[in-house]
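Shown here: the complex without one of its protein chains, the others still in place.
Take a look at chain A:
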(Lines give C-alpha, C1' and ligand atoms only; values in the text may rest on other atoms or scores of the structure.)
Protein backbone atom coordinates (compact mmCIF):
# COMPACT_ATOMS: atom_id res chain seq x y z
CA UNK A 1 0.00 0.00 0.00
CA UNK A 2 1.48 3.28 -1.06
CA UNK A 3 1.76 6.47 0.88
CA UNK A 4 -1.15 7.89 -1.07
CA UNK A 5 -3.57 5.21 0.14
CA UNK A 6 -2.28 5.35 3.69
CA UNK A 7 -2.82 9.08 3.87
CA UNK A 8 -6.26 8.73 2.30
CA UNK A 9 -7.25 6.22 5.01
CA UNK A 10 -5.95 8.58 7.69
CA UNK A 11 -7.89 11.45 6.17
CA UNK A 12 -11.10 9.43 6.37
CA UNK A 13 -10.26 8.45 9.92
CA UNK A 14 -9.67 12.02 11.06
CA UNK A 15 -12.66 13.42 9.21
CA UNK A 16 -14.99 15.31 11.52
CA UNK A 17 -12.43 15.14 14.31
CA UNK A 18 -10.92 18.26 15.80
CA UNK A 19 -7.50 17.43 14.45
CA UNK A 20 -8.75 17.29 10.86
CA UNK A 21 -7.62 20.78 9.75
CA UNK A 22 -4.12 20.17 11.09
CA UNK A 23 -3.87 16.83 9.35
CA UNK A 24 -5.30 18.17 6.12
CA UNK A 25 -2.85 21.05 6.14
CA UNK A 26 0.01 18.56 6.05
CA UNK A 27 -1.75 16.15 3.71
CA UNK A 28 -2.50 18.78 1.11
CA UNK A 29 1.13 19.82 1.14
CA UNK A 30 2.06 16.38 -0.12
CA UNK A 31 -0.88 15.71 -2.38
CA UNK A 32 -3.25 17.86 -4.33
CA UNK A 33 -6.59 16.76 -2.80
CA UNK A 34 -9.00 14.41 -4.57
CA UNK A 35 -11.82 16.91 -4.40
CA UNK A 36 -14.13 17.07 -7.40
CA UNK A 37 -16.54 19.76 -8.50
CA UNK A 38 -20.02 19.69 -7.00
CA UNK A 39 -21.76 22.75 -8.32
CA UNK A 40 -21.31 25.10 -11.21
CA UNK A 41 -18.49 24.53 -13.66
CA UNK A 42 -17.41 20.90 -13.85
CA UNK A 43 -13.80 21.71 -14.69
CA UNK A 44 -11.56 24.21 -12.97
CA UNK A 45 -8.36 26.08 -13.69
CA UNK A 46 -5.03 24.79 -12.49
CA UNK A 47 -4.28 27.52 -9.97
CA UNK A 48 -5.13 27.36 -6.32
CA UNK A 49 -4.13 29.51 -3.40
CA UNK A 50 -1.18 27.27 -2.53
CA UNK A 51 0.29 27.69 -6.00
CA UNK A 52 -0.25 31.43 -5.87
CA UNK A 53 1.46 31.76 -2.50
CA UNK A 54 4.22 29.40 -3.56
CA UNK A 55 5.02 31.64 -6.50
CA UNK A 56 5.55 34.58 -4.18
CA UNK A 57 7.80 32.45 -1.99
CA UNK A 58 9.85 31.46 -5.03
CA UNK A 59 10.34 35.15 -5.72
CA UNK A 60 11.44 35.69 -2.11
CA UNK A 61 14.02 32.91 -1.94
CA UNK A 62 16.81 34.82 -3.78
CA UNK A 63 16.30 37.75 -1.39
CA UNK A 64 16.57 35.37 1.57
CA UNK A 65 19.78 33.80 0.29
CA UNK A 66 21.28 37.16 -0.49
CA UNK A 67 20.22 38.37 2.95
CA UNK A 68 22.11 35.51 4.60
CA UNK A 69 25.34 36.30 2.80
CA UNK A 70 24.86 39.99 3.43
CA UNK A 71 24.35 39.43 7.16
CA UNK A 72 27.76 37.80 7.33
CA UNK A 73 29.35 40.28 4.97
CA UNK A 74 28.17 43.31 6.93
CA UNK A 75 29.27 41.71 10.18
CA UNK A 76 32.76 40.93 8.96
CA UNK A 77 33.06 44.27 7.22
CA UNK A 78 32.05 46.26 10.30
CA UNK A 79 34.40 44.20 12.43
CA UNK A 80 37.18 45.16 10.07
CA UNK A 81 37.92 41.55 9.16
CA UNK A 82 37.40 41.93 5.41
CA UNK A 83 37.62 44.65 2.80
CA UNK A 84 34.61 46.04 0.98
CA UNK A 85 34.00 44.20 -2.28
CA UNK A 86 34.32 46.09 -5.52
CA UNK A 87 33.94 43.50 -8.30
CA UNK A 88 30.26 43.73 -8.89
CA UNK A 89 27.46 41.39 -7.91
CA UNK A 90 29.45 38.16 -8.03
CA UNK A 91 32.43 39.34 -5.94
CA UNK A 92 33.94 36.34 -4.25
CA UNK A 93 34.54 38.34 -1.09
CA UNK A 94 30.78 38.56 -0.66
CA UNK A 95 29.72 35.05 -1.58
CA UNK A 96 32.06 33.40 0.91
CA UNK A 97 31.41 30.52 3.24
CA UNK A 98 32.36 32.69 6.19
CA UNK A 99 29.61 35.13 5.36
CA UNK A 100 27.09 32.38 4.78
CA UNK A 101 27.90 30.75 8.13
CA UNK A 102 27.04 33.92 10.00
CA UNK A 103 23.93 34.30 7.84
CA UNK A 104 22.75 30.78 8.48
CA UNK A 105 23.39 31.16 12.18
CA UNK A 106 21.51 34.43 12.45
CA UNK A 107 18.84 34.35 9.74
CA UNK A 108 17.64 30.74 9.77
CA UNK A 109 16.45 30.98 13.39
CA UNK A 110 14.38 34.00 12.40
CA UNK A 111 12.78 32.01 9.59
CA UNK A 112 12.14 29.01 11.82
CA UNK A 113 10.61 31.09 14.61
CA UNK A 114 8.49 33.05 12.18
CA UNK A 115 7.06 29.96 10.51
CA UNK A 116 6.90 27.82 13.64
CA UNK A 117 5.06 30.31 15.79
CA UNK A 118 2.89 31.72 13.01
CA UNK A 119 1.75 28.38 11.64
CA UNK A 120 1.09 27.10 15.16
CA UNK A 121 -1.25 30.03 15.76
CA UNK A 122 -2.90 29.50 12.36
CA UNK A 123 -3.49 25.80 12.99
CA UNK A 124 -4.78 26.52 16.46
CA UNK A 125 -7.35 28.93 15.08
CA UNK A 126 -8.25 26.55 12.27
CA UNK A 127 -8.93 23.81 14.80
CA UNK A 128 -10.96 26.10 17.08
CA UNK A 129 -12.95 27.65 14.25
CA UNK A 130 -13.20 24.38 12.35
CA UNK A 131 -12.00 25.58 8.98
CA UNK A 132 -9.09 24.52 6.81
CA UNK A 133 -5.71 26.14 7.35
CA UNK A 134 -5.49 28.91 4.77
CA UNK A 135 -2.25 29.60 2.98
CA UNK A 136 -1.91 33.29 3.74
CA UNK A 137 0.77 32.74 6.34
CA UNK A 138 3.09 30.96 3.91
CA UNK A 139 4.08 34.29 2.45
CA UNK A 140 3.81 36.28 5.67
CA UNK A 141 6.08 33.80 7.41
CA UNK A 142 8.74 34.31 4.78
CA UNK A 143 8.34 38.08 4.68
CA UNK A 144 8.73 38.60 8.41
CA UNK A 145 12.38 37.47 8.76
CA UNK A 146 13.29 39.53 5.72
CA UNK A 147 12.00 42.82 7.10
CA UNK A 148 13.50 42.78 10.58
CA UNK A 149 17.03 43.70 11.69
CA UNK A 150 19.28 40.68 11.81
CA UNK A 151 19.89 40.82 15.57
CA UNK A 152 16.23 40.93 16.55
CA UNK A 153 15.90 38.71 19.63
CA UNK A 154 13.93 35.58 18.85
CA UNK A 155 11.52 35.94 21.76
CA UNK A 156 10.63 39.39 20.53
CA UNK A 157 9.94 38.04 17.09
CA UNK A 158 7.76 35.29 18.55
CA UNK A 159 5.70 37.78 20.55
CA UNK A 160 5.32 40.01 17.53
CA UNK A 161 4.27 37.14 15.28
CA UNK A 162 1.60 36.05 17.75
CA UNK A 163 0.35 39.63 17.99
CA UNK A 164 0.37 40.11 14.25
CA UNK A 165 -1.40 36.88 13.38
CA UNK A 166 -4.02 37.11 16.11
CA UNK A 167 -4.78 40.84 16.14
CA UNK A 168 -3.82 41.58 12.57
CA UNK A 169 -5.61 38.69 10.94
CA UNK A 170 -7.50 36.10 12.95
CA UNK A 171 -9.77 38.52 14.81
CA UNK A 172 -11.02 39.71 11.44
CA UNK A 173 -11.78 36.17 10.33
CA UNK A 174 -8.48 34.90 8.96
CA UNK A 175 -6.89 34.99 5.54
CA UNK A 176 -8.78 37.13 3.09
CA UNK A 177 -10.59 39.15 5.75
CA UNK A 178 -7.81 41.21 7.29
CA UNK A 179 -7.51 44.96 6.86
CA UNK A 180 -3.79 45.38 7.53
CA UNK A 181 -0.98 43.44 5.95
CA UNK A 182 -0.04 40.87 8.64
CA UNK A 183 3.70 41.00 7.97
CA UNK A 184 3.72 44.76 8.35
CA UNK A 185 1.53 44.53 11.42
CA UNK A 186 4.21 42.32 12.94
CA UNK A 187 6.90 44.76 11.86
CA UNK A 188 4.96 47.72 13.22
CA UNK A 189 4.41 45.97 16.52
CA UNK A 190 8.14 45.37 16.87
CA UNK A 191 8.85 48.94 15.86
CA UNK A 192 6.57 50.52 18.43
CA UNK A 193 7.06 48.00 21.22
CA UNK A 194 10.83 47.66 21.03
CA UNK A 195 12.05 50.79 19.25
CA UNK A 196 15.63 50.49 20.50
CA UNK A 197 15.94 47.17 18.72
CA UNK A 198 14.40 48.38 15.50
CA UNK A 199 16.13 51.66 14.76
CA UNK A 200 19.36 53.49 15.31
CA UNK A 201 22.82 52.91 13.97
CA UNK A 202 23.66 49.64 15.72
CA UNK A 203 20.91 47.14 15.06
CA UNK A 204 21.44 46.57 11.36
CA UNK A 205 24.70 44.67 11.60
CA UNK A 206 25.09 41.46 13.52
CA UNK A 207 27.23 42.00 16.63
CA UNK A 208 27.13 45.79 16.68
CA UNK A 209 24.81 46.08 19.66
CA UNK A 210 26.76 43.47 21.59
CA UNK A 211 30.00 45.28 20.85
CA UNK A 212 28.54 48.59 21.97
CA UNK A 213 27.47 47.02 25.25
CA UNK A 214 30.95 45.60 25.75
CA UNK A 215 32.49 49.01 25.13
CA UNK A 216 30.05 50.57 27.54
CA UNK A 217 31.14 47.91 30.02
CA UNK A 218 34.72 49.12 29.69
CA UNK A 219 36.15 46.81 27.04
CA UNK A 220 38.93 48.25 24.85
CA UNK A 221 37.40 47.57 21.44
CA UNK A 222 36.64 49.46 18.27
CA UNK A 223 32.96 50.30 17.92
CA UNK A 224 31.09 48.56 15.10
CA UNK A 225 28.94 50.85 13.10
CA UNK A 226 26.04 49.64 11.07
CA UNK A 227 24.19 52.62 9.87
CA UNK A 228 21.76 52.25 7.01
CA UNK A 229 22.04 54.58 4.06
CA UNK A 230 18.87 56.33 5.18
CA UNK A 231 20.18 56.66 8.72
CA UNK A 232 23.31 58.33 7.48
CA UNK A 233 21.37 60.63 5.19
CA UNK A 234 18.96 61.60 7.94
CA UNK A 235 21.87 62.78 10.04
CA UNK A 236 23.47 64.57 7.14
CA UNK A 237 26.54 62.32 7.13
CA UNK A 238 28.75 61.62 4.17
CA UNK A 239 27.71 58.43 2.36
CA UNK A 240 30.23 55.63 2.28
CA UNK A 241 28.32 53.51 -0.22
CA UNK A 242 28.25 53.89 -3.96
CA UNK A 243 25.07 53.77 -6.03
CA UNK A 244 26.10 50.37 -7.35
CA UNK A 245 26.47 49.08 -3.76
CA UNK A 246 22.93 50.21 -3.08
CA UNK A 247 21.58 48.72 -6.27
CA UNK A 248 23.32 45.39 -5.76
CA UNK A 249 22.55 45.35 -2.06
CA UNK A 250 25.94 45.42 -0.28
CA UNK A 251 24.58 47.76 2.39
CA UNK A 252 23.24 47.31 5.90
CA UNK A 253 19.52 47.08 6.38
CA UNK A 254 16.77 44.64 7.25
CA UNK A 255 17.70 41.09 6.27
CA UNK A 256 16.14 40.82 2.83
CA UNK A 257 15.44 44.37 1.75
CA UNK A 258 18.87 45.51 0.59
CA UNK A 259 19.35 44.05 -2.86
CA UNK A 260 17.38 46.24 -5.24
CA UNK A 261 18.44 44.19 -8.25
CA UNK A 262 17.08 40.92 -6.82
CA UNK A 263 13.87 42.65 -5.77
CA UNK A 264 13.55 44.09 -9.26
CA UNK A 265 13.95 40.61 -10.75
CA UNK A 266 11.44 39.22 -8.26
CA UNK A 267 9.02 41.98 -9.20
CA UNK A 268 9.38 41.18 -12.89
CA UNK A 269 8.87 37.49 -12.11
CA UNK A 270 5.67 38.24 -10.18
CA UNK A 271 4.38 40.42 -12.99
CA UNK A 272 5.25 37.81 -15.60
CA UNK A 273 3.49 35.04 -13.69
CA UNK A 274 0.49 37.39 -13.26
CA UNK A 275 0.59 36.84 -9.50
CA UNK A 276 1.68 40.32 -8.46
CA UNK A 277 -0.20 43.40 -9.57
CA UNK A 278 1.86 45.37 -12.06
CA UNK A 279 -0.49 48.29 -11.63
CA UNK A 280 0.45 48.69 -7.97
CA UNK A 281 4.17 48.24 -8.57
CA UNK A 282 4.34 50.67 -11.47
CA UNK A 283 2.17 53.32 -9.86
CA UNK A 284 4.06 53.10 -6.56
CA UNK A 285 7.34 53.68 -8.35
CA UNK A 286 5.77 56.60 -10.17
CA UNK A 287 4.48 58.03 -6.90
CA UNK A 288 7.92 57.78 -5.31
CA UNK A 289 9.59 59.42 -8.29
CA UNK A 290 7.09 62.28 -8.25
CA UNK A 291 7.64 62.90 -4.55
CA UNK A 292 11.41 62.63 -5.02
CA UNK A 293 11.28 65.16 -7.84
CA UNK A 294 9.22 67.54 -5.74
CA UNK A 295 11.82 67.41 -2.98
CA UNK A 296 14.63 67.87 -5.49
CA UNK A 297 12.72 70.86 -6.82
CA UNK A 298 12.39 72.31 -3.34
CA UNK A 299 16.15 72.03 -2.95
CA UNK A 300 16.99 73.54 -6.31
CA UNK A 301 14.51 76.37 -5.74
CA UNK A 302 16.55 77.04 -2.57
CA UNK A 303 13.49 77.07 -0.32
CA UNK A 304 15.55 75.08 2.11
CA UNK A 305 19.14 75.63 3.12
CA UNK A 306 21.92 73.22 3.88
CA UNK A 307 21.56 73.75 7.59
CA UNK A 308 18.14 72.11 7.63
CA UNK A 309 18.02 68.62 9.03
CA UNK A 310 15.91 67.51 6.06
CA UNK A 311 18.41 68.85 3.54
CA UNK A 312 20.44 65.75 2.76
CA UNK A 313 17.40 63.46 2.37
CA UNK A 314 15.60 66.05 0.28
CA UNK A 315 18.55 66.60 -1.95
CA UNK A 316 19.04 62.87 -2.53
CA UNK A 317 18.72 62.30 -6.24
CA UNK A 318 15.06 61.44 -6.77
CA UNK A 319 15.56 58.00 -8.27
CA UNK A 320 17.98 56.91 -5.53
CA UNK A 321 14.98 56.66 -3.25
CA UNK A 322 13.94 53.57 -5.17
CA UNK A 323 17.06 51.62 -4.31
CA UNK A 324 17.70 52.61 -0.71
CA UNK A 325 15.87 51.46 2.37
CA UNK A 326 12.94 49.12 2.25
CA UNK A 327 11.03 50.90 -0.49
CA UNK A 328 11.56 48.38 -3.28
CA UNK A 329 10.88 45.40 -1.04
CA UNK A 330 7.75 46.96 0.37
CA UNK A 331 6.35 47.88 -3.01
CA UNK A 332 7.00 44.53 -4.65
CA UNK A 333 6.00 42.20 -1.83
CA UNK A 334 3.80 44.07 0.64
CA UNK A 335 1.88 46.71 -1.27
CA UNK A 336 0.76 44.03 -3.74
CA UNK A 337 -0.85 41.84 -1.07
CA UNK A 338 -4.25 41.38 -2.76
CA UNK A 339 -6.23 41.16 0.46
CA UNK A 340 -5.18 44.49 1.90
CA UNK A 341 -4.65 46.40 -1.34
CA UNK A 342 -7.34 48.03 -3.42
CA UNK A 343 -9.39 45.39 -5.17
CA UNK A 344 -10.38 47.30 -8.28
CA UNK A 345 -7.99 47.92 -11.14
CA UNK A 346 -8.54 51.66 -11.11
CA UNK A 347 -8.20 51.70 -7.35
CA UNK A 348 -4.88 49.92 -7.61
CA UNK A 349 -3.41 52.80 -9.59
CA UNK A 350 -4.45 55.30 -6.93
CA UNK A 351 -3.46 53.04 -4.07
CA UNK A 352 -0.02 52.31 -5.48
CA UNK A 353 0.69 55.91 -6.40
CA UNK A 354 -0.16 57.12 -2.91
CA UNK A 355 2.02 54.44 -1.33
CA UNK A 356 5.01 55.61 -3.32
CA UNK A 357 4.24 59.25 -2.72
CA UNK A 358 3.67 58.95 1.02
CA UNK A 359 6.62 56.57 1.52
CA UNK A 360 9.08 59.18 0.40
CA UNK A 361 7.23 61.92 2.25
CA UNK A 362 7.44 60.06 5.56
CA UNK A 363 10.98 58.95 4.84
CA UNK A 364 12.17 62.53 4.52
CA UNK A 365 10.13 64.10 7.30
CA UNK A 366 10.22 61.41 9.98
CA UNK A 367 12.96 62.53 12.33
CA UNK A 368 12.97 59.44 14.53
CA UNK A 369 13.08 56.78 11.89
CA UNK A 370 14.04 57.54 8.33
CA UNK A 371 11.92 54.93 6.60
CA UNK A 372 8.42 55.42 5.33
CA UNK A 373 7.32 52.45 3.30
CA UNK A 374 5.96 50.45 6.24
CA UNK A 375 3.82 53.28 7.54
CA UNK A 376 2.76 54.32 4.06
CA UNK A 377 1.52 50.84 3.19
CA UNK A 378 -0.27 50.42 6.52
CA UNK A 379 -1.90 53.79 6.03
CA UNK A 380 -3.02 52.97 2.52
CA UNK A 381 -4.23 49.52 3.68
CA UNK A 382 -6.67 51.43 5.85
CA UNK A 383 -7.74 53.64 2.97
CA UNK A 384 -7.91 50.92 0.30
CA UNK A 385 -11.60 50.15 0.97
CA UNK A 386 -12.36 53.87 0.71
CA UNK A 387 -10.62 54.08 -2.66
CA UNK A 388 -12.52 51.02 -3.84
CA UNK A 389 -15.75 52.49 -2.59
CA UNK A 390 -15.38 55.53 -4.82
CA UNK A 391 -14.23 53.50 -7.82
CA UNK A 392 -17.24 51.22 -7.47
CA UNK A 393 -19.50 54.22 -6.95
CA UNK A 394 -18.38 55.41 -10.37
CA UNK A 395 -19.71 52.20 -11.87
CA UNK A 396 -22.95 52.50 -9.90
CA UNK A 397 -23.44 56.10 -11.02
CA UNK A 398 -22.99 55.09 -14.63
CA UNK A 399 -25.78 52.55 -14.18
CA UNK A 400 -28.03 55.10 -12.46
CA UNK A 401 -27.43 57.57 -15.26
CA UNK A 402 -28.41 54.98 -17.84
CA UNK A 403 -31.64 54.36 -15.95
CA UNK A 404 -32.39 58.08 -15.74
CA UNK A 405 -31.82 58.62 -19.44
CA UNK A 406 -34.17 55.76 -20.06
CA UNK A 407 -36.98 56.97 -17.85
CA UNK A 408 -36.57 60.66 -18.62
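The criterion applied here is as follows: a contact is a pair of C-beta atoms (placed from the backbone, for glycine too) under 8 Å apart; a residue touches a chain by one contact, two chains touch by 3 or more; residues count from 1.
In this section, contacts and distances are computed from a predicted model.
Peer 1: Out of "Acyl carrier protein", "Na(+)-translocating NADH-quinone reductase subunit A", "Tripartite tricarboxylate transporter TctB family protein" or "Predicted Zn-dependent protease or its inactivated homolog", which one is the UniProt protein name for the chain not included here?
Peer 2: Protein name of the absent chain (UniProt record): "Na(+)-translocating NADH-quinone reductase subunit A".
Peer 1: Just to verify: which one of A:85, A:339 or A:374 makes contact with the chain not shown?
Peer 2: Missing-chain contact among the listed residues: A:339.
Peer 1: Among A:35, A:238 or A:317, which one is in touch with the chain left out?
Peer 2: Answer from the full complex: A:35 touches the omitted chain.
Peer 1: Specify the residue from the set A:12, A:46 or A:219 that touches the hidden chain.
Peer 2: A:46
Peer 1: Touching the hidden chain in the full complex, which residues of chain A are there? Just list them.
Peer 2: 4, 7-8, 28-52, 54-55, 132, 134-136, 173-177, 272-275, 277, 279, 338-339, 341, 343-345, 348, 388, 392, 395-396, 398-400, 402-403, 406-407
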